[in-house]
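Let me begin by presenting the structure, written as structure tokens, before commenting on it.
On to chain A.
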Amino acid sequence: MSAREEILGRIRRSLRDVPSGESPEDVAVERGYRKKDEAPHEEIVDRFAEHVAEYRATVHRVGEDELPAAIERALRERGVGRLVVPADLPEGWVPEGVEVLRDGADGHRLTNGELDRSDGVLTGCSLGISQTGTIVLDAGEAQGRRALTLLPDYHLCVVREDQVVGLVPEAIERLGETVRTEGRAVTFVSGPSATSDIELIRVEGVHGPRTLEVLISG
Partner candidate 1 sequence: MRVALFITCFNDTLFPETGRATVRVLERLGVEVDFPVEQTCCGQMHFNTGYQREAIPLVRRFVEVFEPYDAVVAPSGSCVGMVRELYGRAAELAGDAELARGVEALVPRVFELSEFLVNGLGVTDIGAYYPHRVTYHPTCHSLRMLRVGEAPLKLLRAVRGLDLVELPQAEECCGFGGTFAVKNAETSTAMLSDKLHHVKETGAEAVAAGDNSCLLHIGGGLQRGQDGIDTVHLAEILDATERR
Partner candidate 2 sequence: MTSAKHAPDAFSKGKTPTFEVSARESLADHQLRRNLGKATKTIRGKRAEAVGEMPDWEELREAGRALKERTMRHLDHYLVELEESVKRAGGHVHWARDGEEANRIIAEIARSHEAREVVKVKSIATDETRLNEHLESEGIEAVETDLAELIIQLAGETSSHILVPAIHKNRAEIRTLFMRELGLDDLSDEPEALTEAARLYLRKKFLGAKVGVSGANFAVAETGTVCVVESEGNGRMCTTLPPVLVTLMGIEKLIPEWRDFEVFMQTLPRSSTAERMNPYTSFWTGVSPESGDGPEEFHLVLLDNGRTDVLADEIGRQSLNCIRCSACLNVCPVYERTGGHAYNSVYPGPIGAILTPQLVGIGKPGPDSLPYASSLCGACYDVCPVKINIPEVLIHLRGKVVRNHQDNDGLKGKLDPENVAMQVMAKTFSDRRLYEAAQRLALIGQWPLARSGTIHRLPGKLSGWTATRDLKALPKETFRQWWKTRKNRSGS
């Protein structure tokens, strides 16, 4: 007998107390928790900014038209010379005078080595979650594949105000479609990478980008 058949057989024997007519949905699941943050959207965005900042990420609020200038300032202050960007980053985001490593340009995917040697990465995002200060990446528009936001030591991320949702359930619901139909990978980013493995003292920046800077544009 294959391991599969044997394990499934064991499970069925172990569950003899479950009536044969019972279906999974017969086991009641009471979802009495909050599904949506009913606060005004402005408040939700304010809280998002606060919560992201509490993870010791740098947060700036900028008007939509100020975005290119804000990006330029952030990159200059950080001293970024070689900037990784996804293939479909919106026109006008990348300032002059920065060497751009565009992933997938001319059919060339950046190697891990190239990503590692870059100074930073600039992306958009899929969603922001106000309740937890989380940025969600789903390899969709302006985000690129996962390695792009992982190997560079600095991540500059643009979140549009209309991308911010209130609670975790709102985000999970919005992402469901992408996961179900396209199977794209999803990453939740809440502040820079961190560890508390030594005496439970939090140290920011272990393996991912050690610096996360967020521009909330609206």
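Criterion: a contact is a pair of C-beta atoms (placed from the backbone, for glycine too) under 8 Å apart; a residue touches a chain by one contact, two chains touch by 3 or more; residues count from 1.
Inclusion criterion for the candidates: all candidates are chains of the complex that A comes from, given by their letters.
Quick caveat: nothing in here was measured; it's all calculated off a predicted structure.
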Discussion item. My understanding is that every option belongs to the complex but just one is in contact with chain A. Which one, out of 1 or 2?
Written reply: 2
Worksheet item: Residues of chain A touching candidate 2 in their complex?
Response: 2-4, 6-8, 10-15, 17-18, 22-24, 27-35, 51, 55, 104, 109, 112-113, 116, 129, 131-134, 139, 145-147, 150, 168-169, 172-173, 175-176, 179-180, 183-201, 203, 205-208
